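Then we have chain A:
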Amino acid sequence: MALLEVENVRRSFGGLVAVDKASFTVAEGQIKALIGPNGAGKTTLFNMVSGLLSTETGQIRFRDRRINGLRPYQIARAGIARTFQNPSLFLQMSVIENVMVGQHVRTRAGIAACCLRLPRQQREERAIRDAALKQLDFVGLAPLAEASAGSLTFGQRRMVELARALATDPALVLLDEPASGLNNKETGDLGALIQKMRGAGVTVLLVEHDMSLVMDISDDIVVLYQGTPIAQGPPSAIQNDPRVVAVYLGDDQHLS
Partner candidate 1 sequence: MKKLVLVGLGACLVGMLLCMPTAVAAEKKGEPIKIGAIFSVTGPASFLGAPEEKTAKMLVEKLNKEGGLLGRPVELIIKDSAGSPEKAVSFAKQLIEEEKVLAIIGPSTSGETMQIKNLCEENKMILVSCAAAEVIVNPVAKYVFKTPQKDSQAVTWIFNTMKEKGISKVAMLSSNDGFGSAGKKQVEGMAAAAGIEILCNEVYDKQATDLTDILTKVKGTAGVQAVINWSIVPAQSIVAKNMKQLGLNIPLFQSHGFGNPKYAAAAGEAAEGTLFPAGRLLVVDELADSNPQKKVLAAYKKDYEALYKEDVSTFGGHGYDAVLIVTEAIKKANSTDRDKVRDAIENLKGLVGTAGVFNMTPQDHTGLALDAFEMMTVKGGKITLYKK
Partner candidate 2 sequence: MKLRRFIVVLLLLAAMVGVQIFLRATGQEFCLTQLTMALYYALVVIGLGLVMGYAGQVSLGHGGFFAIGGYTTAVLTTRDFSPFKDTAWVGLLKAAHVFVAKEDLFGAQVMVVTPWAAFLAAMALTAVVAVLIGYPALRLKGHYLAMATLGFGLIVYKILLGSTVTGAADGITSVPEWSLFGVLTVSGKTALRVQNYYIACGLVLAVLLLLQNLVHSRVGRALLAIHDRETAANAMGINTASYKLRAFVLSAILAAAAGVFFTHYTGGIGPSEASALKSVRYVALAAAGGMANLWGVAVISTLINYLSLRDWFGSYDNAVFGTMLIVIISIAPEGPLKPLGMAVRRVFFRLRPSGGKPHGAA
């Protein structure tokens, strides 16, 4: 059974159609990649899945439950976490606090409990910290837990963002260009980490331009062109699909 089903989704901005007739599914336990040239509508699609943008037509279902129309925080609560193209850490906080924000959806202490430091809230706070530390450890940044988020390098920020997404305890993680801005070594580590995540039972949907990474780790690829999927399949098939080669290198004979 598919974890996420995107069905015939459309979205336009003013007169410009960004995504149209987009349909694909993500199966549980998969690493699925969404690729395509600039302006193909990948990020728009991501934003629709995570609720930041509304859909015009079509449906997005997560675990057979319709999620388009829900607010972003509701979608996060349902089990979909995401990262952003430019790592959007909360720069006024420390690294661990950033990751602790991820645990927000899984905790409940209210304003009164927090003001008064009730025992229940204290216990919960400890649990949040432990969970956050665990995620930081998972991405290999536990030693930097108390550092200010602003003091991190770009690559480290990406990892913290990943840990923060994982801290929401998601079933599906959406990664928006996780390798952009990373050097070769960091990209390699990222690939290993994504596979490790899958090993831990998290399904991954990623948008990525680094083809080496995509081809290395993904089980399945969807190619988007002008807002519409033009090919789907495993990496080897995609690399040799003439239409894909055409959209990437610009030989338009194959596109009619």
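Candidate selection criterion: all candidates are chains of the complex that A comes from, given by their letters.
Methods note: a residue touches a chain if its C-beta (ideal position, glycine included) is under 8 Å from a C-beta of that chain, and two chains touch if they have at least 3 such contacts; residues count from 1.
What you are looking at is a predicted structure, and each value in this text was computed from that prediction instead of being measured.
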* **Single touching candidate for chain A, where 1 or 2 all sit in one complex** => 2
* Asked: In their shared complex, at which residues does chain A touch candidate 2?
  -> 50-52, 71-73, 76-77, 81-82, 84, 88, 90-94, 97, 100-105, 107, 109-111, 114-117, 121, 124-125, 128, 146-148, 150-151, 164-165, 168
